[in-house]
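All protein chains but one are shown in place.
Let's look at chain A:
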């Protein structure tokens, strides 16, 4: 181009020159002055300069613009390069090339790079968006669509992209981890809930409502995870607690089973619990194994077995008590002496005393008693022998009293033999008692305690028995002496009167009195009296009757009524009195017969021989029965009798109320008018109570007033 340029240039110069030459010529022709020529040349030069200058200016401007454009483009390109992290290699800058060409070259490059940049930006945006979403998820912030994603456009390098990608990966990992964690927690909670028998859905919904949704997005925020962890913690604590409780209960169960030999069927139900007695926490996985119900069931079973044990204990204690009582009875020991505290069933049931303690005590006592029983054995045997001998003795006594014993009859010889044997036994009794006493004293000395037989000191019993025996002996002697005397008396009488009382009578006398004495211990006084009075009885007893001969009938009748036992009709009393009167001539023996039954009548009084009248009453009492009830209303017959008895003994005084008013001369002075109670009619108990509010009356007042009105 420069060549072309230079040609063109030369031509132009030539042209100009020629033109100038022409101009010169013209001017010469015209005759213009040199000065004007100079000025016109200057003008033409200046004008030409201007045009050139303008064109140069334009060209300069163009050149500047181009340069500027290129610079801008280059700047942008380098920008992009830097931002994209590539070295800004200006490889397209061709030295020697013109600017337009340069620009032409740069533009597409720029375009290209711009495109690349946009691409890169998009990539970044994508990653950053994801990152943001994930971090939102992780932080638990709700996603907000339309949030402008911030991308740092200054650093779009691949390295940065790599960084972002790795960040994204991390977050993804994190999210997956957290999801796994949450799932893991949920699984744990699920298993815990199964074991504890709790509702899984309810539990996790309490933590976060969305967790229940299987398909929905799970919240994986820290708080959620923390809450899940806390829930797991609490559930595990609960599980541990229940596990310990159930293990304790299970061990108690095993104890009870062992103690009471529970049958296998009963054990079967709780095997699932007892087999886990040494298990650790993770081994408890069976559903509902640790549920509230399950634990309650085991608790109930334990308490049931406990009660069973206590009742069995009580049974055992009772058995022991019975055994102890039995032993004591057999060895004739008294239990109260052994046991000081109250080992009664009531004390045990009220829980005041532990059955185990009682059991121990009883065992102790039993062994003590056993040991003592062994040492007592010998003496007890001797006591048995002695008691048997006493029985034989009493049989012998009885036999001796039987007067018919020598009469020949069926088996009489056997009885005679028996009596002989009995006599030998009886003779040995003193020696037996002596030996027994010696043995007992020795035993007492050895043991340092008294030998008690059924609560009483054996030695005292033996002493009493010996003294009693001696008394009997002396009594027997006395009897024999008396008999002798009596025999002498009879003999004297015979000598005086020349007759002997019939032997049968005397025999009866002899037989009768001892029986009365023996069988009627309570009334021994009476019996003895009978015995002593025996000889004189027939005569002395009827003396008072004979004395009061004249008024006998009446007095008896009055006694009858006056005793107030029963109110007999007039006829009845005369009957009785008749009987009484007839009694007088009876024989002595018969009289005694009459009296002995009378003495024994249950409701009769003690015989008081001092007052013969009382004795008569006694007889009448024996016949006392309640005849037809006739109310003690006024009887016309009585008042006359009353008049007679004015001066008699108190027993001869009449009787029931109604008779007296008719004879009383002075009216009864009552503090209260009798009329008032009378108007009230039939007195029911309630009415009497009512009267309490008005004026109250006692029954006696009412009755007295009633009869007065």
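The working rule: contacts are C-beta pairs under 8 Å (C-beta built on N, C-alpha and C of every residue); 3 or more make two chains touch, one makes a residue touch a chain; residues count from 1.
Keep this in mind: contacts and distances are computed from a predicted model.
Undergrad: Any idea which of "Mitotic checkpoint protein", "dihydrolipoyl dehydrogenase", "glutathione transferase" or "t-SNARE coiled-coil homology domain-containing protein" UniProt assigns to the chain that's been left out?
TA: Of the names offered in "Mitotic checkpoint protein", "dihydrolipoyl dehydrogenase", "glutathione transferase" or "t-SNARE coiled-coil homology domain-containing protein", the one UniProt assigns to the missing chain is "Mitotic checkpoint protein".
Undergrad: Using the definition of touch stated at the top, determine which of A:43, A:454 or A:696 touches the missing chain.
TA: In the full complex, the listed residue that touches the missing chain is A:696.
Undergrad: On chain A, where is the contact patch with the chain that was removed from view?
TA: Against the missing chain, chain A presents residues 522, 563-567, 602-606, 624, 626-627, 629-632, 642, 645-650, 652-653, 656-657, 660, 664-666, 668-671, 681-685, 688-689, 692, 696-704, 706.
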